[in-house]
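Here the complex is missing one protein chain, while the rest keep their positions.
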Amino acid sequence: MTAVVCGNPRPGSRTLHAGLHVARELTGSEPDLVVDLATVGPGVLDWSDPEVTRLVARVAAADLVVVASPTYKATYSGLLKVFLDRFAPQAGTGLGGVAVAVMVGAGTHHALAAELTLRPLLTEIGATVPVPGLFVHEQEHDDPAAYDDWLAAARPVVTRLLPLASSGVPA
Amino acid sequence: MTAVVCGNPRPGSRTLHAGLHVARELTGSEPDLVVDLATVGPGVLDWSDPEVTRLVARVAAADLVVVASPTYKATYSGLLKVFLDRFAPQAGTGLGGVAVAVMVGAGTHHALAAELTLRPLLTEIGATVPVPGLFVHEQEHDDPAAYDDWLAAARPVVTRLLPLASSGVPA
Amino acid sequence: MTAVVCGNPRPGSRTLHAGLHVARELTGSEPDLVVDLATVGPGVLDWSDPEVTRLVARVAAADLVVVASPTYKATYSGLLKVFLDRFAPQAGTGLGGVAVAVMVGAGTHHALAAELTLRPLLTEIGATVPVPGLFVHEQEHDDPAAYDDWLAAARPVVTRLLPLASSGVPA
Partner (left out) sequence: MTAVVCGNPRPGSRTLHAGLHVARELTGSEPDLVVDLATVGPGVLDWSDPEVTRLVARVAAADLVVVASPTYKATYSGLLKVFLDRFAPQAGTGLGGVAVAVMVGAGTHHALAAELTLRPLLTEIGATVPVPGLFVHEQEHDDPAAYDDWLAAARPVVTRLLPLASSGVPA
């Protein structure tokens, strides 16, 4: 099962489209679950909200999670972090599968943020993050060429690891 | 004017107490503004919320802001990041003064997070962050000795820089 | 082919032993190449040194490289960085295979350095770095238990990816 999580506070964002593109290109099919956090509402802040708890469980169980964030303050968005703070490997809600980090930003000078901030965050919540974080300039978000080199390197690595769950890899 | 911003989702947290202690010890008096984000409510997610807009303006104008966060996923909390995402130097709402980064965490193995993640974030939103980020183990949060070495080094540096605003330093 | 690179300026260091242990446990056999940088001499600084050039080529061609560093100044050693600065994916001398990051340090408060500093460096020089960086306290460097949880999670991921070269993954 493949999930896309988008941390942009605007629904239907370019960030979401970047995440969807990566998911489709890595797997060859539509993602099974799309969590556009802009549409979740204030429940994302409420640690007892049942809808968010259910989303966390579904994302945690995915074989592949594409996590896409806009670049705010040279790193991922607060909205994304609020959601990811719910995932706890020690509590059985870590990311049990493979994750990839995608960031969309207005400035190339923030490109390292995908590798230095979002990838470590996904690792910390339990995911296997086997390929470098991808930074996409927002003006190129709908240009497949902006993804092609990264996809060519990432696809065979991700493909070999899917699904991790069946190999008994601990979350 | 001194402000304390606390990013713990629980009101009156140990994180808040750590931030208050640092503010008092750096300035010798009570902070003028305390923003305990746990008490702000879902408006923190709403970019048009007038109360949050007002808080942002007051914090942006402070001479000294002590930003205190719990350590979640080896970095600052999502709740804190949601609030700090509002500050934009280019839009006149950057932090115009001095800021210091304080993190409280359960594990010493996350100690570098204050310096490697929270301090750069405060820099990015415009603050002058002249001293290293402080990491306090949560079991020592109410032990003044856990702060003393850091305070001895930080106090003279911060004191020399206050207030920055009157020197005409750009935000 | 498996290589171990050790960045400790002292030959035969605890760092080296940690790297060797990880290599043996991940592959079930002795590494084919061990580069103990302490024994290379000042040629490591000379970009035209033929011995170092040859070492770079052999490491670049390895299927698996275990890169082990002492923790100096909250990150990898300068000696290691001098050597790794030679690897350039664009020039055909990137790490073409899988790499893992191992750091040995005296202080648990530097544990994040493996994930936040050494892993991104290995990624930057072309390696596929599929598992989290491992930090080992130097007092536990010869205690297998200090490695076991990490090895249990890392071994199946690394095993699935070896060898990468035969899959035609670009370096």
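Every chain is named by a letter (A, B and C) in the order it is written, and numbering of its residues begins at 1.
As a convention for this text, contacts are C-beta pairs under 8 Å (C-beta built on N, C-alpha and C of every residue); 3 or more make two chains touch, one makes a residue touch a chain.
Just so it is clear, the model here is predicted, and its values are computed rather than measured.
K.L.:
For the chain that's not shown, point to the residue among A:A3, A:V59, A:L116 or A:A146 touching it.
P.N.:
Per the contact definition at the top, the residue touching the missing chain is A:L116.
K.L.:
Please pick, from C:T15, C:T75 or C:T128, the residue that touches the omitted chain in the full complex.
P.N.:
C:T75
K.L.:
Quickly run down the residues of chain C that touch the omitted chain.
P.N.:
These residues of chain C touch the chain that is not shown: 9, 42, 44-45, 47, 72-85, 87, 117, 120-121, 124-125.
K.L.:
Quickly run down the residues of chain A that touch the omitted chain.
P.N.:
74, 108-113, 115-116, 135
K.L.:
If the missing chain were put back, which residues of chain B would it touch?
P.N.:
On the chain B side, contact with the omitted chain comes from 115-116, 119-120, 123-124, 128-132, 152-153, 156-157, 160-161, 164, 167-170.
In this text, only the chains that are shown with their structure count from here on.
K.L.:
So chain B and chain C: same face meeting same face, with over half the numbers shared, or different?
P.N.:
Both copies, chain B as well as chain C, present the same residues to each other, with over half of the numbers appearing on both sides.
K.L.:
Of all chains present, which has the mean Cα position farthest from that of chain C?
P.N.:
B
K.L.:
Using CA atom averages as chain centres, what separation in Å is found between chain A and chain B?
P.N.:
28
K.L.:
Which positions in chain C touch two or more other chains at once?
P.N.:
115-116
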